[in-house]
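This is the structure I want to talk about, given as structure tokens.
The other protein chains are all here in position, but one chain of the complex has been omitted.
Chain nomenclature is as follows: A and B, assigned in order of appearance, with residue numbering initiated at 1 for each chain independently.
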Amino acid sequence: MTQLRKLTAAGAIGSAVLLAAGPALAQVDPETKFALDTFSFLICGALVMWMAAGFAMLESGLVRTKNTASICLKNIALYSIAGICYYVVGYNLMYAGVDGGYIGSLSIFYDASDAELALIGGDGEQLQGVIDNGYSVMSDWFFQMVFVATAASIVSGTLAERIRVWPFLIFVVVLSAVIYPIQGSWVWGGGWLSEMGFSDFAGSTLVHSTGGWAALTGAIILGARKGKYGPEGRVNPMPGAILPLATLGTFVLWLGWFGFNGGSQLALGSAADAANMAIVFANTNMAAAAGVVVAMLLTQFIYRKIDLTMALNGAIAGLVAITANPDVPAVWWAMLVGGVGGALVVFAVPLIDKLKIDDVVGAISAHLVAGIWGTFAVAFEDGNFVEQITGIIAIGLFVSITSAIVWLVLKFTIGIRVSEEEEELGLDRAELGMEAYPEFGTGSGRL
Amino acid sequence: MTQLRKLTAAGAIGSAVLLAAGPALAQVDPETKFALDTFSFLICGALVMWMAAGFAMLESGLVRTKNTASICLKNIALYSIAGICYYVVGYNLMYAGVDGGYIGSLSIFYDASDAELALIGGDGEQLQGVIDNGYSVMSDWFFQMVFVATAASIVSGTLAERIRVWPFLIFVVVLSAVIYPIQGSWVWGGGWLSEMGFSDFAGSTLVHSTGGWAALTGAIILGARKGKYGPEGRVNPMPGAILPLATLGTFVLWLGWFGFNGGSQLALGSAADAANMAIVFANTNMAAAAGVVVAMLLTQFIYRKIDLTMALNGAIAGLVAITANPDVPAVWWAMLVGGVGGALVVFAVPLIDKLKIDDVVGAISAHLVAGIWGTFAVAFEDGNFVEQITGIIAIGLFVSITSAIVWLVLKFTIGIRVSEEEEELGLDRAELGMEAYPEFGTGSGRL
Partner (left out) sequence: MTQLRKLTAAGAIGSAVLLAAGPALAQVDPETKFALDTFSFLICGALVMWMAAGFAMLESGLVRTKNTASICLKNIALYSIAGICYYVVGYNLMYAGVDGGYIGSLSIFYDASDAELALIGGDGEQLQGVIDNGYSVMSDWFFQMVFVATAASIVSGTLAERIRVWPFLIFVVVLSAVIYPIQGSWVWGGGWLSEMGFSDFAGSTLVHSTGGWAALTGAIILGARKGKYGPEGRVNPMPGAILPLATLGTFVLWLGWFGFNGGSQLALGSAADAANMAIVFANTNMAAAAGVVVAMLLTQFIYRKIDLTMALNGAIAGLVAITANPDVPAVWWAMLVGGVGGALVVFAVPLIDKLKIDDVVGAISAHLVAGIWGTFAVAFEDGNFVEQITGIIAIGLFVSITSAIVWLVLKFTIGIRVSEEEEELGLDRAELGMEAYPEFGTGSGRL
């Protein structure tokens, strides 16, 4: 059950069904289908764009006050940069002429087709040519573009509170222009992994693990925050400054995920597509719900206290886990997949701390660990264990190695880390010359 | 004008109109209608899910800092739990085989139909069977599910700052698995109240008053916060900690309400349905606007100061009031209904305080009082005064009695209230072992 995200005709399910159904039934006419599929891409894409706000709020809530303006800036900057890079080279590298291979074509810019522009300009003879594409090309571009930013957002959270802003943004350029599109071409672009039978519906591996691997290599190369790990394995808590914003961010991500997974149906204009999209919405919601409940119960049993940030990460882990296969037929299976995701995050967070890998917001646990699990779990339904494991490993190796190279080059050229004094002072004052909460009597003196 | 929320064919309005219009006109073909109705459920349902974030922000803004993490946790947990309960038993209890009676069927799980799964799997012969249902079953489930969480959210605000987290969540289980579905079956499931002629378009009574009755009985049984009511009828203000978040929450609820009321049209795929949905959007907006303006003017005249939290509650009361009948033909009528809602909240809040019923966020006034008013106001248009009053009383009694039983059982078994010391310390430290704003120099010492 391979799935190409860029369809050339009429949607993954719709076309096959229409053929099978024959001409006896009323069908969605092609122009209506074009409008529906395009609108679905646009609305779902807007919801995914909204996830950028979710990451910004989640990370703002979980860093300390002295680094808050800095994390806000990184989030709006990375979303902007990711889009630009994807327009300039990323999309073509991911989708143009991959054809079973390892990379798309290196051509710049991606704009509306000539046929579309002619039709918009009033040339009615172009209608058939436009409709044959199945949806507007820019709606597809928009939808794919917002996914790149999600991958980049994962990195910013893990590396918060000590990475310098410009080196981070340079990494985002490489990630969104080169690393993400190349691995994406292997599956959604129709490359070798999709040919082999690897399946990842909306990106447990392609988006979330990719962001997670980039974050993990970055965290190792960048090192932990000063004072995070004490002697004798002690882990010093550095609690988030404003937890309602972290909660808001999680709700924003949850809402955006309906677009992330639902829009990845890639079509709306047939009964089969619409029905499957509805299954995706329901499963996405319930996987997250199960992630929350499992994380709550586990923290209650293990620590005798419910941990709010763990519950929030449980929601995210549940969402990440179901992303590879959100159209399973039964909701209880989605809840199982999401619930295991929530459990994994409860155990992964202290484990990663034990390894002295400093992940400020728990993104490696929620996106990488749960992403691997979710991708693997596809095989329980599809039976493609070897293919899923191959894809997890191949993309993991590719993203880790290329990310490590970029991080190391940055480290030994312009440097990636603020000085100890700047870290102590806080990135907001050091790099931005401002405070996020100037009237509230907080700042570097407190923590 | 009874309304069953679960339709078996082609939408409340569309089918009748199509029949009446005859075959001479071009009509929306059934598969297109299926896609449109399904998409409308999904997008509107996502907007209603977003209201969970609105309640979380509203309540985070209106509680004190020492109880903020706790209210965040309760909100994300109750949304998760409500969905799970509604999947496991709630939906079937509300919609399966009610048939004029008092309850649906007790069967577990609700998943996609076999015909849908077959069609999605490529069996084109199932197309007709799927289309005959009118919309995807999971899109309907998703839309109905998010309403349960709204009812539960109302309870969390009223009881904040002193209820223990686990007993509260157990109440949510009973509310969303049993209490809400049973009373819902009486109207939207096609039970006795709908047969009689009771009308509640999107849930002034079924959702908002239900949540309000559950909150009211809980507040009475739980008791007021320590120090809230002094001697000689004195009411000590305990102002909300961060009012921009309360404002944000209100805006989130307002946005979500377009899905709440608009999606309750239950269909989009006919001119009549689309036109009525547009009326619903406009009226919903203007009832809220009127609620804000009336609450502002009244607080200015009565107290010589405009009260921001009253203006916010005025918006919510306006929204609640119009929810029973948002498709009235003239916007000025919707403004009247919403404006009265805004006025009621200004008078109900101090009245409820006078009764020493401690409602932290004013939810009883905004949801229960305005919900009763809105449900009653339907009769000015429909003339069904007896039926509306019957429904208000029947559901009020049922929810109050069952809720009281659950609260009392919880109170005399595991207990529902934190200790005085824990209340003084704040629920965040007592139950979660964390602070919502650890760097800001706030906490139990201040208020």
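In the analysis below, a residue touches a chain if its C-beta (ideal position, glycine included) is under 8 Å from a C-beta of that chain, and two chains touch if they have at least 3 such contacts.
Given the structure is predicted, the values throughout are model-derived calculations rather than measurements.
Participant: Would you mind spotting which of B:Ala118, B:Val178, B:Met196 or B:Leu308 touches the chain that isn't drawn?
Facilitator: The one listed residue touching the chain not shown is B:Leu308.
Participant: For the chain left out of this view, which of B:Leu117, B:Met277 or B:Leu298 touches it?
Facilitator: Hidden-chain contact among the options goes to B:Met277.
Participant: In the complete assembly, which of A:Val98, A:Met145, A:Ala219 or A:Ala272 touches the absent chain?
Facilitator: From the options A:Val98, A:Met145, A:Ala219 or A:Ala272, the contact with the absent chain belongs to A:Met145.
Participant: What does the interface between chain A and the hidden chain look like in terms of residue numbers?
Facilitator: Counting only chain A, the missing chain is touched by 29-32, 34-36, 38-39, 41-43, 45-46, 49-50, 52-53, 56-57, 60-61, 68-69, 72-73, 75-77, 79-81, 83-84, 87, 109-112, 116-117, 119-120, 122-125, 127-128, 130-131, 136-139, 141-142, 145, 165-166, 242, 245, 248, 431-441.
Participant: Name every residue on chain B in touch with the hidden partner chain.
Facilitator: Output for chain B: 13, 16-22, 25-29, 32, 36, 40, 43, 47, 64-65, 239-244, 247-248, 250-252, 254-255, 258, 262, 268-279, 281-282, 285-286, 288-290, 292-293, 296, 300, 303, 305-309, 311-312, 315, 327, 329-332, 335, 437, 440-442, 446-447.
Heads up, the rule we're going with is that only the chains that are shown with their structure count from here on.
Participant: Could you give the separation in Å between the centres of chain A and chain B, each centre being the mean of its C-alpha atoms?
Facilitator: 31
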